[in-house]
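Comments concern the structure below.
Heads up, one of the protein chains got dropped from this complex, but the rest are sitting where they should.
Showing chain A:
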């Protein structure tokens, strides 16, 4: 049999996502070089903040600023950065508990090598030059030579909110900041591009079908059990659940079994609307395939119309089908193929 076909395939979506009040405040804060957490009922501060308590499911709305410095809680050395990751040179993935926070944030740490990284390392945010309200407004973390976590070793975080400074007689601030999460111009949504690259292979049956099409032949496959001929073949008979292997050339002519009129132009498709897209039962096939109908005004296409494929010079498949000039097929002939 011929070699299975392979071809590159890119699947790409720009997901547009709206942000709730908590995520909006956090990402807007990053734009303004401020890190915000959210306070739980028991006084813990979650960074990055979530809308619902992961333990109690309570709704969380009270934002609290934490420091841009923190401590690595675990790390992983990445010697070969992949597309889309925060740094293009080798770096460490880190979970960082920012000073004032009780949970850790995932990000990248710019470090010269794994020997320069350890759990407990003090780090600080390196802000991106251009910030839009996104987790990537933190370009990465970098090692920080400053003081250790001022809250290290302190008791219950809820308690420490209320322990006054001995010499100041006022509530000890959780962090240097104190931003409440309200912004004049909050970010309300993000666009999250997702791209995945594949080296796609369609398998045996469809490779056979596509190889034949390249020779301008349409070849279906017959079910060994019910004897139906499937075009295009997918390798199995959906009624019997067995493999199809016997190849049967069908067409080239066929009958329009049903159709629709397309009135909206698809993006990147250079076909004038309105046009007709039809189910076509090729002669000898027991399943209709679908294709565009051309060479006839759209409002004259009808069920039973006899058609033939139109090939273009460089194409591996029919560009469209056009009327063959034969009399229309009788409904009784194709009614099982609708």
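General observations
In this text, a residue touches a chain if its C-beta (ideal position, glycine included) is under 8 Å from a C-beta of that chain, and two chains touch if they have at least 3 such contacts; residues count from 1.
FYI, contacts and distances are computed from a predicted model.
You can't see one chain of this complex, but its UniProt record names it "Lipid-transfer protein", from the set "ATP synthase subunit K", "Lipid-transfer protein", "Amino acid ABC transporter permease" or "Monovalent cation/H(+) antiporter subunit G".
Within the complete assembly, A:73 is the residue of A:34, A:73 or A:324 that touches the hidden chain. The chain that is not drawn here is touched, among residues A:128, A:236 or A:262, by A:236. Touch with the chain omitted from the figure is made, among A:203, A:224 or A:295, by A:203. Listed for chain A, the residues touching the missing chain in the whole complex are 4, 6, 9, 11, 15, 17, 19, 23, 26-27, 46-48, 50, 54-55, 73-79, 82-86, 93, 95, 97, 103-108, 114, 119, 134-136, 190, 192, 194, 196-207, 234-243.
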